[in-house]
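Note that this complex is displayed minus one protein chain, with the remaining chains in position.
For chain A:
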Amino acid sequence: MSAPPLLEMRSITKTFPGVTALSDVNLSVRDGEIHAICGENGAGKSTLMKVLSGVHPYGSYEGSIVYRGAETRFSDIRASEHAGIVIIHQELALVPGMSITENIFLGNEPRRFGRIDWKAANSHVLKLLAMVGLNEDPDTLVKDIGVGKQQLVEIAKAFAKDVQLLILDEPTAALNETDSRHLLDLLRGFKKRGITSIMISHKLNEIEAIADSITILRDGRTIETIDVAGEGADEDRIVRGMVGRDLGSRFPEHEPSIGEVFFEVRDWTVRHPISAERLVCKNSSFTVRRGEIVGFAGLMGAGRTELAMSLFGRSYGVYLGGRVFKDGREIQLRSVADAIAHGLAYVSEDRKAVGLNLLDDVKTSVVAAKLSKITRNGVIDEAAEYHAAEEYRRNLRIKTPSVDEGVTKLSGGNQQKVVLAKWMFTDPDLLILDEPTRGIDVGAKYEIYGIIQRLASEGRGVIVISSELPELIGLCDRIYTVFEGTITGEIARRDADPELLMKQMTSTKKLATP
């Protein structure tokens, strides 16, 4: 490479309390190229982009960022936008009740004598919309256009800020085929105009089609950067880079003893709570045996959480069809209370938002899902509550000075143990664990794996939803892959390898069951 790179991020290290999100990451982006960043969920892609765009300000990370030959020290996102770096997040930041024009100039309004100069805005907006190929009346409200067009409005907004380096985080995740293709064409057009793009994507076919360079991240580290023109993009190589790692001793020893099928779901179909034509689960069928740990692999947004939550007393979406059998008999799960009564437990992926009441202490959290076990005539027996919580504190080795401690004072791993205790307290037959190790450190992960294996050994069924393939492969006896609301494959432990799973997770093609 002769010309100096447009952007160079050198030895970026970023830690959050208890977790190292990025460690010594390097990224070099040439002027005028399309640079793809790949990695599994949690590999650190988004964090890296947040460091670049000033969401994590200068000083909160280690390392240096050199942009156009000068070191930058962005204090916030406005500072990076001022330098021409604009990030478009996966969740679009548009105000639905405002028009296209108002959204494009939001926070960046052209002004004349302190008043918004709508004349200038209106004439400018047409140029911007033409640039992104959006053929809509600029006075249309954003909520009235589809998500694909909303994406284009976001990009137009970036152009209004005079963008030079455009960062797109999973830009096609929510788009259909046509809109995706249009977006990719657009990026190629920008390239011709000298605008550099960084694109985060899971979709390998898109990356292959469009990227000039590919940087692969894994576990917060740079694995390699592939120069597509020189070396060619090889899908296998990317996948290997994304997932390949030593699975050695990260899991406790476990000898599964698997019994009969006791839980079965047939043709489960659920639609999105708002959008009537969007199916989040399409005819999903699966089984769980006693003592078995079953994995659900899929990318973010594949519909795994939606499947689990809709099963758990219809806590998500609108039920359209499907039947659930337990121990050979059909059961009805119309409410969470039903689900708990039938021995189901669901441990949410977002323990802070929906798993715990953060105002509670450890003991009230542990008993929260089955108060009936410690109440007599509706009155809580505080000694029984205390003993129950103490028992789990000891068994799960929850690190807390006492069970009277507030749950916010605990580390992520210990909070997760509290949530597990809360659901173990309900004495479930089937536990659905959604991302049980998200955001917790390696040591705590190992302990959580041990707990999961113990639950299975007690003859319970366990479903583990995880975005970390090695975790699924190391832990599960059987893995289902999910893509766009459909179960696309079922893979036994002995056949499971990351590349096969990744392929199943990214395509609708059903694998012939071996």
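In the analysis below, a contact is a pair of C-beta atoms (placed from the backbone, for glycine too) under 8 Å apart; a residue touches a chain by one contact, two chains touch by 3 or more; residues count from 1.
The working rule: contacts and distances are computed from a predicted model.
Within the choices "Multisubunit potassium/proton antiporter, PhaC subunit (TC 2.A.63.1.1)", "Radical SAM core domain-containing protein", "Response regulator" or "Xylose transport system permease protein XylH", the name that UniProt assigns to the complex's undisplayed chain is "Xylose transport system permease protein XylH".
When you scan A:348, A:416, A:437 or A:486 for touch with the missing chain, the hit is A:348.
Residue-wise, the contact with the chain that is not shown comes from A:372, picked out of A:123, A:275, A:332 or A:372.
Considering the whole complex, the residue from A:48, A:340, A:420 or A:433 that touches the absent chain is A:340. Among A:61, A:312, A:392 or A:480, only A:312 touches the chain left out of the display. Of the residues in chain A, those that touch the hidden partner chain are 312-313, 315, 335-337, 339-340, 346, 348, 353-361, 364, 368-372, 375, 378-380, 382-383, 386-387, 390, 401-402, 404-406, 408, 422.
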